[in-house]
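A single protein chain has been removed from this complex, and every other one stays in its place.
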Amino acid sequence: MVHFNDCEDINYCQRLVSEALSLKEDPYKFELLGKRKTIGLLFFYSSLRTRVSTQIAAQNLGMNVITININQDSYKVETEDGVVMIEDKAEHIKEMCAVMNQYCNILAIRTFSTLESRQSDFSDKVLNTFIKYSTVPIINLESAIRHPLQGLADMVTIEEHKMISKPKVLLTWCPSPKRLPQATANSFAEWSNLLDYELIVAHPRGYELDKRFIGDAKVVYEQDEALQDVDFVYAKEWCSTERYGKITNFDTDWTLTNKKMSLTNSAKFMHCLPVRRNVAVRDEVLDSNYSIVDKQAANRIYAAQAVIKTILDKS
Amino acid sequence: MVHFNDCEDINYCQRLVSEALSLKEDPYKFELLGKRKTIGLLFFYSSLRTRVSTQIAAQNLGMNVITININQDSYKVETEDGVVMIEDKAEHIKEMCAVMNQYCNILAIRTFSTLESRQSDFSDKVLNTFIKYSTVPIINLESAIRHPLQGLADMVTIEEHKMISKPKVLLTWCPSPKRLPQATANSFAEWSNLLDYELIVAHPRGYELDKRFIGDAKVVYEQDEALQDVDFVYAKEWCSTERYGKITNFDTDWTLTNKKMSLTNSAKFMHCLPVRRNVAVRDEVLDSNYSIVDKQAANRIYAAQAVIKTILDKS
Partner (left out) sequence: MVHFNDCEDINYCQRLVSEALSLKEDPYKFELLGKRKTIGLLFFYSSLRTRVSTQIAAQNLGMNVITININQDSYKVETEDGVVMIEDKAEHIKEMCAVMNQYCNILAIRTFSTLESRQSDFSDKVLNTFIKYSTVPIINLESAIRHPLQGLADMVTIEEHKMISKPKVLLTWCPSPKRLPQATANSFAEWSNLLDYELIVAHPRGYELDKRFIGDAKVVYEQDEALQDVDFVYAKEWCSTERYGKITNFDTDWTLTNKKMSLTNSAKFMHCLPVRRNVAVRDEVLDSNYSIVDKQAANRIYAAQAVIKTILDKS
């Protein structure tokens, strides 16, 4: 079965980028493809872009959309095997999965990071349990360690804006007052490698991303050095790796500014949003004409639509 | 007007079961029947299966669906007559009903049990107030004392799996750490009687269900005795009747196990879900091939669709 989570097949990833660009030209070309089919969107965590863009993507393909906020609309969910369920969790993920399989042709799921245990987060338990038990395709709408629809949308955006075939792409950490997962950074790195960009990763010491995602990317501990001559600056907040899930650094020298952007090769500025203005990045950058954050958000529709279309084509 | 709540008309109930089985064969046969019509789903209490299955059922018939979580999306609702509304409840059920009647062709409502006063719960006030004031048909999506769409779905499931025309059906209490209403048990008993199954009800002393629902069913206070030779085991948690709404018994000897299931006539195992694994029933039963809990969940769609279709046909 075709799930959408990790992306080991480079050809497949490149085809998805092409498909998304093609769907953007004509979003309604396949508007009967998903007729009489239902996609279930399950949110264990709040969302704006993911929720709306996936819904529009599915509707553009003629699907019915059912959205469930697990913690508000439904019951708390147990994810461990063999538990005697006497606590507050009233439903086991096995039943939730089996039931939603009866109701939906595709399930798209946003899970969460604990930010407590690196090992636990890296096992990506909730998502993988759905993948294990589901009899219908699963789409990862952001899990403990990956946000692949964001990764795909980012690649679509770079493809639209790049001036050379193999652009120099910087993924740089930026400060946040709130502990945030590494999922988006991981997926951006993973996809940049799949698309064969020249990837540089910059962050303070202790914030190293996993090799599994960054591969052979150059790692730089000085942001100004990393910014030299890059074509794209992708800023993202993430929590410490050394003291996993904590904030050990709030160094506002890592806040992106016009001065810093001037070190680049007239780079475009990217961020997945939401973003804390004047913390992660200054107003002057977000409001400049080299910011393409809204283009990224728009491309979330076509990324999701390419993935859903591919799944419908094969099922 | 055709509401869907209690089911005193046996012929009508049997026709609904047939209709549901027939719709399951061809869910889109009447996909234009509800065109330009809207069903409003009002939830005073959280829900997963009911919410999703009713939405799909209505969409299969071409209806628009509007879902309202009363306590999150809207205002708290006063249900008493003549009250001077100076407390936190900003809207009276009379206005909510009158307004939703302007907007929807059918209203489907999930109310709740207080689990405080048996008399109050058995008056089924919120549902009956909607039925009293509504100018459009009301569907009960679970009230203080009934869960008739679950009852209907359960009958559809038994009809699909039974080997003899009048199967022996056991409704057995099982333990829960959380106080739960008697509504699902009541409806299962009520519908089993309507369909003329041989019904046995098993529970500890003090957990008696109302005669109105169980009728002449055999009541047994020993689970092992009750399990002998039955064709279906329907497990359900419910609160004490003697000390209404309380948990007076948490006897895990009532937890369903493979050993207990071996006392039956190779019975199928049923539960409406959500279920607490290894409290109500052991993993070994839920994960066995004689568990049909996912089939029950799937049949919720066709039960709801049969009810909505019948209402649309008559209006």
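Order of writing sets the chain letters: A and B. Residues in each chain are counted from 1.
As a convention for this text, a contact is a pair of C-beta atoms (placed from the backbone, for glycine too) under 8 Å apart; a residue touches a chain by one contact, two chains touch by 3 or more.
It should be emphasised that the depicted structure is a prediction, and the values quoted were computed from it without experimental measurement.
Asker: Please identify which residue in A:1, A:32 or A:52 touches the non-displayed chain.
Answerer: Missing-chain contact among the listed residues: A:52.
Asker: In the whole complex, not just what's shown, which of B:91, B:159, B:210 or B:284 touches the removed chain?
Answerer: Checking the options B:91, B:159, B:210 or B:284, the one contacting the hidden chain is B:91.
Asker: Tell me which of B:2, B:21 or B:68 is the one touching the absent chain.
Answerer: Selected residue, touching the omitted chain: B:68.
Asker: Could you pull out which residues of subunit A are in touch with the chain that's been left out?
Answerer: 28, 31, 43, 46-49, 51-53, 55-56, 59, 69, 72, 177-178, 273-279, 283, 286-287, 293-294, 297-298, 301
Asker: Can you list where subunit B touches the absent chain?
Answerer: Considering the whole complex, subunit B reaches the absent chain at 36, 38, 40, 64, 66, 68, 72-75, 78, 81-87, 90-92, 94-96, 98-103.
Just so we're on the same page, only the chains that are shown with their structure count from here on.
Asker: Between subunit A and subunit B, what distance separates the C-alpha centroids? Give it in angstrom.
Answerer: 39
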